[in-house]
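Structure incoming, see below.
Here the complex is missing one protein chain, while the rest keep their positions.
The block that comes next holds chain A.
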Amino acid sequence: MSGPSIMETLFQRTLEDLIKGIRLQLIGESAFISKAMEEIRKEIKSTDLQTKSIALQKLSYLNSLYFVDMSWAAFHCIECMSSSRFSLKRIGYVAVSQSFDEQTPVLLLITNQLRKDLGSVNEFEAGLALDCLANIATVDLARDLTPEVFTLLGSSKIPVRKKAIGVILRVFEKYPEAVRVCFKRLVENLDSPDSRILSAVVGVFCELASRDPRSYLPLAPEFYRVLVDSKNNWVLIKILKIFTKLAAIEPRVAKRIVEPVCDHMRRTGAKSLMFECIRTVVSSLSEYEIALKLAVSKIRELLVDEDANIKYLGLHALSIIAPKHLWVVLDNQEIVIKSLIDADANIQSESLRLVMAVISRSNVVDISHVLLSYGHKSDPDFCNEIIGSILSACSHNLYEIVMDFDWYVSLLGEMSRIPHCQKGEEIENQLIDIGMRVRDARLELIRVGRSLLIDPALLGNPYLYRILCAAAWVCGEYVEFSTNPPELVEALLQPRTSMLPPLIRAVYLQSVLKILTFCMYSHLQKQSSISFPSSHNLEGVMAECVSRRKTRESSDILTSAQDDVFNPMISENILCEEDIPVETKGENLFFEKNRFSQESIVNLLNAIESALEPLLGTLEVEILERARNVLGLIDLIKQQIPNHLSPEEESFSREASEVWKLIRSMNDAFCEELGPVSFTAQEKIQLPEGLVLEENLRELDSIYGILQPPLNFLPQREERVEELPDSEWRSRDDLEPSNESTSLLVEHRKRHGLYYLPSGVSNDYPLANDPRSGEHDYDENEDLIRLAAQSLAPKKKPNYSKPRPVVVRLEEGEATSHIVSKKPNSKYDLLSGVVQDVLQETNPMESSQKGKEKVSSDVPPGSKENLQDLVDPMGERSGSGKSKHRSHGKERGHKIPKKNDREKDENCERARQKGSHRLGRKKTRQRAEGQTDLHAHTPGQIPDLLL
């Protein structure tokens, strides 16, 4: 040994020194570790294996707990691994298990070492190699070492055999062909009397079956035996998991296991096993009443348990059963509702899921109300979870469960005002979607939109920007429902709107333009009706109004007022359609008639002008353009209006008619109804030739990565699109995440501080949605309990004062189409294919069974009876002649003395069959040709042993 290496050996720090050093270091952990790494790099090059292994051990430690890279030391790992001393070998193996992956270049070098150790007489060496293989086996390793693993599967040393079984899972996964070699031996291990072997092999089958249950159906009899005989809870839990999968795809298995599962449920004291039984029943055996009842009673026990873990599992079991048997949830509703106020977030969300499962048309109002009032007080995450689930439950399948849209729209408004609400995007989409789909909800939409827009405090909350954007759009689009349009304009132009992101502000301005157009239109229309009481013009105006009515097909309070003057019949029709009581309407009319006086219009124009003029200096093109649009229109109007003040009718009529024409055409443009557009509409448009979309747009992706417009319903004008300023489209597309917009805003503020209000301004207003406002001060616990008592219980359909409004639905399957892309995992397919092959090979009968199942629609009458036989319980069947004949035949085949009288003793029967099982397989193959009729009577292995 060379000098330096002796020195190294003598003065090398051990792992313990290193650990102590890390604990006591004064130079900082990372500095200490990098110093230690320098040492390790030196030591690991040592020719002395002892020194090298200690260095490697330290490296593994640092890698495992301090994320130090050790891939560079792969070769050193192999060197240690090949040592003849166990302690060094072990260090090498641990390092290899920890650091090797498929890409490790020296991986090929370890195959031989592994083979040698797998074959070692020392069971610990073999154990090390198996552990390592379980962690790092690649396709090559699995293929090359399959024979060794196969040998060890039959090892007489229990610990080795146990580990060999453990490694099988990885070997099968990597190299499915290994199944042909090893599967039979693996199955034989199910018979092992040793509980350790059984536990390991059941664990392996549980994993295999969870990926592809169908392939393991033929093994059901073996599993069944374990289920009945085993006393080990670990094993039972795994076996139950296997049966949960098998019973879901094979009703006969389900029928068979009901009894033993119930037995376990009644007998066991272990909560884990009990819960597994419950899970098996609720997921696969729920149609068996005895089992279900028992499970439900046990679930109730779990639910009232003090332990949060048990309670959570109880709720979890409920959520599994909810889709199939909702009554179980309803029976336990009180506990579920109370769990909403549990200290544990997991329990809260689990019970929220359950509450959402029972939501329906009859209780949606109560549930939403209570949940929201609770959301006000809970932590932000759960609050948003609540809001999110209400939103998705209510919007499901085009607002299926919403009867009263006025209520729902005001609920959306209420949600927006919850301080933690972060679901702006979803609320925005729904507000616009409802506006387009549900005519009758527009009045309420305007009301809610108005109350959101005029509240200056809301402008301080970035989460609300998208909702405000929707509110602004709604108010502009459906302004004819508004009782007070000038007030909306005021709200849309209030100083604090400068806090909005530019693109949302652009929507605000566009709405101002729409409202202004509308006001002018109403005003001028009124003017003309007054100025020409019965002139030649009347007919034209009236005809025009009627035609407009027709194209809009929407009821419109305000213009209906004007229509009143011309054509009482039409307005009567409209009145009938309206839900609003006539008195309110009268008031509105009165209000409106006074509003658009000459003076108020001039005031409105001036207000808009003064608010928008500062914007002409903005650098934001969207804002600039829209502000210019509005101001341009005002200019035009103003040129004409002063003349109007003069009483000379002639000049007025001439001048006004120009404005009138302009306003009328603009109003027409805005009046076209917007409708929902299908998700798939875009696909239907054929790509024009020569248009290369991707090339240019891809570059934009990096820039606009997060600005992807929601692929939702884009509003669409039905005609005269070309005249329409395109803010309607942009209003949806141009929205930005608030972060970016605030930063833009800040930048903008820096540049144009002049136009901004003093920074202290945000304090002038009360905090948005101050929780102390006292509005929701009632005790929500009491409320929850009241809800439990009343609303969840299925009650008679309440009498709705009005029918559910029409919700526009497109013809094609617009409701979110789920593309079920069932991508089969090729690896598992391969594996299951081989497993099925092997099982069929060992059981020729299996194939006949398979075939029979496949053509079950046209089975011959004889075999149908057979199937019937299989379904019959054991006791009944023993009486039938056919089955006697069958068992007779089989016994003869197995050369076992006839013991028909003992047939009722199930255990005996099974044990006997088990004993002759392997023997029987070979024999069946031998006599397969001669006794085909006998096979017809024994269709498949499952019933054979199960029944």
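We take it that contacts are C-beta pairs under 8 Å (C-beta built on N, C-alpha and C of every residue); 3 or more make two chains touch, one makes a residue touch a chain; residues count from 1.
Here, contacts and distances are computed from a predicted model.
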Next on the checklist: I want to check something: the complex is missing a chain, and I'd like its UniProt protein name from "ESCRT-II complex subunit VPS25", "ATP synthase subunit a", "beta-aspartyl-peptidase" or "AP complex subunit sigma".
Outcome noted: "AP complex subunit sigma"
Checklist entry - Per the definition of touch given earlier, which of A:E79, A:E177, A:E207 or A:E609 contacts the omitted chain? => result A:E207
Checklist entry - Among A:L59, A:V167 or A:L294, which one is in touch with the chain left out? => result A:V167
Next on the checklist: Can you tell me which of A:L313, A:V370 or A:V838 touches the chain that was removed from the display?
Outcome noted: A:L313
Item to check | Touch criterion as defined above, residue of A:Q50, A:S64 or A:S155 at the omitted chain | outcome: A:S64
Item to check | Where the unshown chain meets chain A, residue by residue | outcome: 16, 19, 57, 61, 63-65, 67, 69, 86-87, 90-91, 94, 101-102, 124, 127, 130-131, 134-135, 159, 162-163, 165-167, 169-170, 196, 199-200, 203-204, 206-207, 210, 232-234, 237, 241, 271-272, 275-276, 279, 308-309, 311-313, 343-347
